[in-house]
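Written below as structure tokens is the structure these notes are about.
Omission of a single protein chain aside, the complex is shown with its protein chains in their original locations.
In this document, chain identifiers A, B and C correspond to the written order of the chains, with residue numbering beginning at 1 in each.
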Amino acid sequence: MYKIKKANLLNTKAKLILLRHSKVFQIITTLSIIIYSLIIGIETHLKDGIWLYFFNTFDQLINFYFVLEISLKLYTEKNKINFFKDRWNTFDFIVVLLSLIPLSIFETIAVMRILRIFRILRLISVNGEIKKIILALQKSIPSIANIVILMFIVFYIYAILGVQFFSDLKSGLWDNFSIAMLTLFRIFTFEDWTDVMYEAMEIYPLAWIYFVSFIIINAFVIFNLFVAVIIDKISEFKDKNLEFSLKENDNHISMIIKELSQTNKEIKKLQDRIEECLEKKEKK
Amino acid sequence: MYKIKKANLLNTKAKLILLRHSKVFQIITTLSIIIYSLIIGIETHLKDGIWLYFFNTFDQLINFYFVLEISLKLYTEKNKINFFKDRWNTFDFIVVLLSLIPLSIFETIAVMRILRIFRILRLISVNGEIKKIILALQKSIPSIANIVILMFIVFYIYAILGVQFFSDLKSGLWDNFSIAMLTLFRIFTFEDWTDVMYEAMEIYPLAWIYFVSFIIINAFVIFNLFVAVIIDKISEFKDKNLEFSLKENDNHISMIIKELSQTNKEIKKLQDRIEECLEKKEKK
Amino acid sequence: MYKIKKANLLNTKAKLILLRHSKVFQIITTLSIIIYSLIIGIETHLKDGIWLYFFNTFDQLINFYFVLEISLKLYTEKNKINFFKDRWNTFDFIVVLLSLIPLSIFETIAVMRILRIFRILRLISVNGEIKKIILALQKSIPSIANIVILMFIVFYIYAILGVQFFSDLKSGLWDNFSIAMLTLFRIFTFEDWTDVMYEAMEIYPLAWIYFVSFIIINAFVIFNLFVAVIIDKISEFKDKNLEFSLKENDNHISMIIKELSQTNKEIKKLQDRIEECLEKKEKK
Partner (left out) sequence: MYKIKKANLLNTKAKLILLRHSKVFQIITTLSIIIYSLIIGIETHLKDGIWLYFFNTFDQLINFYFVLEISLKLYTEKNKINFFKDRWNTFDFIVVLLSLIPLSIFETIAVMRILRIFRILRLISVNGEIKKIILALQKSIPSIANIVILMFIVFYIYAILGVQFFSDLKSGLWDNFSIAMLTLFRIFTFEDWTDVMYEAMEIYPLAWIYFVSFIIINAFVIFNLFVAVIIDKISEFKDKNLEFSLKENDNHISMIIKELSQTNKEIKKLQDRIEECLEKKEKK
């Protein structure tokens, strides 16, 4: 009896594995996340009691489906460690795990809200193409990291200078280092930066040097960053292509050279042979 | 008598086909659309009764010409289905058809106005160069589609977060999901985004994290989108070029190798021949 | 005595030609334009009577120098028509000519002011490097002309739609076609575009479609224009380079093939020769 049970179990597992890798399963998961995202969007429009009850029920249903889905994925995976080696699986697992915690234990409602949002992020983990884009973004980080550091140093120095000179301004935009950094970020986006400048120029008429230089330095850095990154990526790509092309070419050419030297050797042999037999003749 | 009539008809059709493909016909059509566009522009300046009467008459004249033009095109086309296979022809046909509907049947005047505008869009359908640009734009859609989806997910999540946290703000910029999406689009264009932020920071002092992170994420995505698309297009183009160049080179090199192996064979033959006759000699 | 005079004259002309092509002459001309530009800048700070007198005198001096300079250039040029074939010379000539017209004949002072500014533009005509940039800009016009036309059509249609729907708004930003075009240009630069939108949304709650679609269409067109132009220019450049590289390679390879076929012929000859003499032997 135990054997039959086990066979049944194996049979069930095989079916589940088929289900887990079926397209239908993937589509249902994607759809359920999309519907869930839509519901969260609609929720912000309708805040009545009846709808709230419906939304809560739907929330629990989705939660239940997500638990089922991740259990299925985990169960059908042969090597449990491989499952967690994929960062996106780990991400899904943590999101589902967090949603199982009873929400009442959080003091503020804000944490609960953010947790719900994280489930929408699963839209990224179920879409292969977007996963690739995220990967491409990650790869581009090192090539711009140093430029971001340089920009940060410029921001840092200007923030300290800003606090030292403009901290007495009424607008309070330069009260301390953190606020000054925010004000500089605002100037960086060209957002009403002249309002900030004109206020400062009332006390220090030369304050425009501070603002104009900040904008020019950052624009210059960004412009060059742009050109540098593009050139760098193109050259990287081209190097590979050229290397391959050169290698191919080299292979062919070395083949030709080999063949030619072979030809020369054969001719040499021929020559020697003729010479040899001619010598014999003469001796005769 | 019937035959003569038919011959006349055929003759007329031949003339019409000539007319339809003549440059004069195309120029007249283009000019009539341009003049029509200008009149619609001038109309917004002059709103007196007399002018209105003139504009109405002109409108009917242009309508009449457009009907004639599309009829001519349709009549001179051998295969009627081919005519509608060209999307631009279908577009022209629908625009002209819609303009024949008596305007009084529309409840609001807005629909009529929009219909009239569509005729200006025919400027695109008569200009070959701009048609090409539209085609190029269409082709570029797939390469940026996924990045647009990713940006939409980011917008979606931030919109819901925005409603959940800032819906009580007086400005009403976060009242519901749709309005929050519009507010985020505004922030995306850097349009007075600090006004929105400063209002939110009065209640949540850490609200700047929300706004600054949104701007940085989108700027980062857009920057990388830009670089990726450029690199992608260049590599696409280069691959074709390199492939062609490599193929050409390969052809030449394989020709050399062939010739060389031929050389070697000939030398071998020569060698064998000499060897053979030398052996004969020795035997003698 | 007439001969000596003519010789003197010739001698003077030779000296003038030397002067005209000397570096000193070019530097003096450049410096005089720079100083002139500086004076015009300083003039806006100092508006007292004494300074005005000085500036007027200086103006006449510069005028006098410019007349001398252009006369020298024209006099030393062998073929007077060649002088005017160079657009920059024509430009200089017209600027100097216009400055000789007594200013009192202009009714408004505005024309006079603009004429004076044109002399600063001569800074471009004396700088070879900047001339090259202007030439490069001119060359880039055809590659973006059609895209500008497409953008203009989009602006045109949106302007008419704007007037038809929003002409009753209090701000008067949609009063007629010209003002609507200016308002759209403003929206195009993201300049306080939400102020315009929020006003329109009070009457038409769906007005955001108009504004957001306008921004997205134009941003999309510009983005693709950018990528297209860059790719186009790179491909143009690369084609030339590749063509050259392929041609070089082809020349070398055809040389090898030629040499090889020569080798094969020689071997053939050798073979034939041996065959021939072997036959002779056998006959013997």
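The definition used in the following text is that a contact is a pair of C-beta atoms (placed from the backbone, for glycine too) under 8 Å apart; a residue touches a chain by one contact, two chains touch by 3 or more.
In this text, all values refer to a predicted model and were calculated from it rather than measured experimentally.
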{"item": "Residue among A:Phe64, A:Phe84 or A:Phe177 touching the omitted chain", "value": "A:Phe177"}
{"item": "Touch list for subunit C against the chain that is not drawn", "value": "37, 40-42, 44-45, 110, 113-114, 117, 120-121, 123-124, 127, 129-130, 132-134, 136-137, 140, 182, 185-186, 189-192, 226, 229-230, 233-234, 237-238, 241, 245, 248-249, 252-253, 255-256, 259-260, 262-263, 266-267, 269-270, 273-274, 277"}
{"item": "Hidden partner chain, residues of subunit A it touches", "value": "146-147, 149-150, 153, 156-157, 159-161, 163-165, 167, 176-178, 180, 190, 192-194, 208, 212, 215, 220-221, 223-224, 227-228, 230-231, 234-235, 238-239, 242, 246, 249-250, 253, 256-257, 260-261, 263-264, 267-268, 270-271, 274-275, 278, 281"}
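In this text, only the chains that are shown with their structure count from here on.
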{"item": "Touch-based graph of the chains, sorted into line, ring, star, complete or other", "value": "line"}
{"item": "Inter-copy rotation, subunit B to subunit C, in degrees (Cα atoms; steps of 5)", "value": "90"}
{"item": "Distance from subunit C to subunit B - Cα centre to Cα centre, in angstrom", "value": "29"}
{"item": "Chain centre separation in whole Å, for subunit C relative to subunit A (CA means)", "value": "41"}
{"item": "Junction residues of subunit B - those touching two or more other chains", "value": "190, 192, 230, 234, 238, 245, 249, 253, 256, 260, 263, 267, 270, 274"}
